[in-house]
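I'd like to ask you about the structure that follows.
A single protein chain has been removed from this complex, and every other one stays in its place.
Here the chain labels run A, B and C in written order, and each chain numbers its own residues starting at 1.
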Amino acid sequence: MIAVIKSGATAQQIDGLQSWFHARGVKTHISEGDYQTIIGLVGDVSAIDTDLVEGLEIVESVKRISDPFKRANRKFHPKDTVIDVGGFKIGGGNFQIIAGPCSVESPEQILSVAKSVQKSGASLLRGGAFKPRTSPYNFQGLRAEGIDLLLEAKKVTQMPIVTEIMNAVHLPLFEEVDIIQVGARNMQNFELLKELGQCKKPILLKRGFANTLQELLMSAEYIMAEGNENVILCERGIRTFETYTRNTLDLSAVPVLRELTHLPVIIDPSHAIGVSRYVKPMALAAVACGADGLIIEVHNDPRNASCDGAQSLTPDEFDDLSADVDKIREALKV
Amino acid sequence: MIAVIKSGATAQQIDGLQSWFHARGVKTHISEGDYQTIIGLVGDVSAIDTDLVEGLEIVESVKRISDPFKRANRKFHPKDTVIDVGGFKIGGGNFQIIAGPCSVESPEQILSVAKSVQKSGASLLRGGAFKPRTSPYNFQGLRAEGIDLLLEAKKVTQMPIVTEIMNAVHLPLFEEVDIIQVGARNMQNFELLKELGQCKKPILLKRGFANTLQELLMSAEYIMAEGNENVILCERGIRTFETYTRNTLDLSAVPVLRELTHLPVIIDPSHAIGVSRYVKPMALAAVACGADGLIIEVHNDPRNASCDGAQSLTPDEFDDLSADVDKIREALKV
Amino acid sequence: MIAVIKSGATAQQIDGLQSWFHARGVKTHISEGDYQTIIGLVGDVSAIDTDLVEGLEIVESVKRISDPFKRANRKFHPKDTVIDVGGFKIGGGNFQIIAGPCSVESPEQILSVAKSVQKSGASLLRGGAFKPRTSPYNFQGLRAEGIDLLLEAKKVTQMPIVTEIMNAVHLPLFEEVDIIQVGARNMQNFELLKELGQCKKPILLKRGFANTLQELLMSAEYIMAEGNENVILCERGIRTFETYTRNTLDLSAVPVLRELTHLPVIIDPSHAIGVSRYVKPMALAAVACGADGLIIEVHNDPRNASCDGAQSLTPDEFDDLSADVDKIREALKV
Partner (left out) sequence: MIAVIKSGATAQQIDGLQSWFHARGVKTHISEGDYQTIIGLVGDVSAIDTDLVEGLEIVESVKRISDPFKRANRKFHPKDTVIDVGGFKIGGGNFQIIAGPCSVESPEQILSVAKSVQKSGASLLRGGAFKPRTSPYNFQGLRAEGIDLLLEAKKVTQMPIVTEIMNAVHLPLFEEVDIIQVGARNMQNFELLKELGQCKKPILLKRGFANTLQELLMSAEYIMAEGNENVILCERGIRTFETYTRNTLDLSAVPVLRELTHLPVIIDPSHAIGVSRYVKPMALAAVACGADGLIIEVHNDPRNASCDGAQSLTPDEFDDLSADVDKIREALKV
């Protein structure tokens, strides 16, 4: 961390500021330029509040020069994290497709979708039981019953299942769930993250639609700091001014996160784009830029889906997508 | 709601679509133009999923023409909601200043700040006990102890207190709290909103930093749909590309919300701007455009604050701000 | 276009509004719901100002239901536009890579880069002569001399050249240029667009960093309305809150524009991302989602480039990128 000192500051004020830093356990290193004096901070600055330092009287600005995340940081853990879910590996060159309906609706629906996506190459099954909806008047999911239906589909197909948690008090219901998803709206629900850090299950952490990649990594850090290092990051579109698509899929997240962190990175094109006919091109793009996996919405009857039918693929469309994903992976030998 | 039909659709397909709508309990009204056929939906369309309709084969686009929020909607409740907190009224022409430190740190600190802001014109006391922080390594608040200290300050000063909840399981700790705050990051933590809807306390609902005003009203609707109509809306800055300020304070929220809803609207310039020397001008602007109140961070010793010192006013600065607020309200006779 | 009428409006007011529309040459079609009356406008509404209608006393809101662009609209021109530049075709299944340095710097530099990118598969040569720079104190390009150097490189390599225009008075200098580029900052410089509409050369129109896809198409429409239908659209990143990348590359522009317009769509990953090591993954993603071409910055000595060295590939890196582009196109048989 570097603090740039205002030009009028006296030597005494600068001394005072240095003592203030020393009292917080960091060493200082001063550098006087013609126009500007700079204090460099050396040591563990992760707990120092940048905004606060910036508010100090003689400080003009503060720049953090090291990353505030540690456990998620590739610098300290150069090797890719590989997460094994029921024998299916994600990360470190291992690629998986998670597919299934937005919401679990009935035993027939979830089983039918599960079987068809499995046949087309999906290895994990997704399905929403607890559904975060903008309106209290929209369908809120089958909740506990939805999880039961997922577990039945798992029993039949042997596919590991992924479903979203909205409240830590529901954790007992997730005992047999293979990957617990944290939705975009809960990415900074720090109380929930802390509790998920205390279980050992893989967590699929979705980027909030207005969160930076650094904030995503800090939220992963919340989970990891409690002891659970099995975090899968997921980009699912960010909010911009563009209105033709629901959100703007930020695929640059893939190479950037690949560099910053050792955690696997997967892409959810369905929620990002919100229109089923744009899902396939964005899925292929995600594979081409190096994603470790995809999460895709598939519904046996999108036009009668309880939610998000607009973005769901039919089983046939998914089959077509999956075939082209394979072609790209084959071509790039990834 | 209006569905615009694709130009190639057959009469039979259009009939089929109309039946689909009728099955969902809404009446339809067809309008054929030279270039475009439109189906208008009449009746209660609040539970119809716009995205789903847009996904139907013959539908080109869908436009919602009525607001999806009901209880918060001024059309159905033209009269301003006035919320009375220990004798202090907010809304309907009643204006209050809520002031206090970002975090409660010690009995001396909170009492000292409380007394000074009260002397300068604040009627309610704020202070963070549970603190949402981007980093797990930053100070997380005194938690239960922080609430105890607020209650002590309340006993001495008689100021009603406002503090943030992050987890519904902490609700028992909030029994003596006068206004429960939902922070920006939890604005769409729907599970939390539902539980707050079941208590009767006033809820101070902060707009998420990337949420639209309509989403803010939908979150208020979550609370109100459960039976708690005492919601105070708070604009606290939105995320934009500008970097000189922490967020961009969207003051147009004041006149827009005034028109859309009967709920009181207050402004938090401290978090929006993030720099103490910009707080006063933005606070005055908020008053001039008609806000029902302000929430301002004040710290007895900003430079040693546990968090957000950069944006905290000193008691003297707050006194100056408060005096100018009075002048503007006097001048505009609001 | 649809105008939703406020609930209190009288029959007389509604009649008056209908007459107002008729006076502007459009027919009206009224639809009365239980809660809402709607006037549908039929005929050529492209010149009616949505904002103005919205401002009328009895109008609650206005929705445009047809696209405001005509010549660029795929609905009226279903067949892909193919642009032939010196024998190299772009669009309609034809793919080209445009490569070269950000700025033309010297005869040796531009010729050396041209030869190496040509060998690696680029068919067109780019190079900045007139450079838009945020700071007046940064290098502004070699200007007329830069164009001369591009023309010399063209003579040697036979590669058609692409370079940016910043001022219509420079048009005479562009006589031998094959594609004239309009930069992102000039996308809504309507005076420039009109003048380019009067020449017949292909125009490479870059999306402004904060412009919607509809605005991009409206700017293409400015050129086309003057008679020049040879417009190539280029996505080059939009401005968001994310800071790890210079801009956020919006690849969903590819499938969306493919649907909305018949014009070719190419991608500039270099400017979008701003970091050379992220250029290749984003270029491959662009190809996978169906772009008609790429424009890539390549410099023989990035570390001494006059501008944008940070995002320029070396010739070797470009060669590697180009080979993988071929693999993906081969795999997808596009």
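Operating definition for what follows: a contact is a pair of C-beta atoms (placed from the backbone, for glycine too) under 8 Å apart; a residue touches a chain by one contact, two chains touch by 3 or more.
Note that this is a predicted model, so its numbers are computed, not measured.
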Inset, instruction - Among A:19, A:66, A:106 or A:158, single out the residue that touches the unshown chain. - result: A:66
Legend entry - From B:9, B:30, B:151 or B:256, residue that would touch the chain that is not displayed: B:256
Inset, instruction - Provide the residue numbers of subunit B that touch the chain removed from this figure. - result: 210, 212-214, 238, 240-245, 248-252, 254-256, 259-260, 272-273, 277-278, 281-282, 284-290, 324, 327-328, 330-332
Legend entry - Interface with the undisplayed chain - residues on subunit C: 20, 46-47, 49, 51-57, 68, 132-139, 166-169, 185-186, 188-191, 194, 208-210, 215, 218, 221-222, 225, 239, 246, 274-276, 302-303, 305, 307-312
Inset, instruction - Could I get the residues of subunit A that touch the absent chain, sorted low to high? - result: 2, 4, 7, 27, 29, 31-36, 38, 40, 42-43, 60-61, 63, 65-66, 75, 239-241
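Just so it is clear, only the chains that are shown with their structure count from here on.
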Inset, instruction - Please report how many Å separate the Cα centroid of subunit B from that of subunit C, as a whole number. - result: 38
Inset, instruction - Go ahead and note the Å separation of the Cα centroids belonging to subunit A and subunit C. - result: 31
Legend entry - Centre-to-centre distance between subunit B and subunit A (centres being mean Cα positions), rounded to whole Å: 26
Legend entry - Junction residues of subunit C - those touching two or more other chains: 210, 240-241
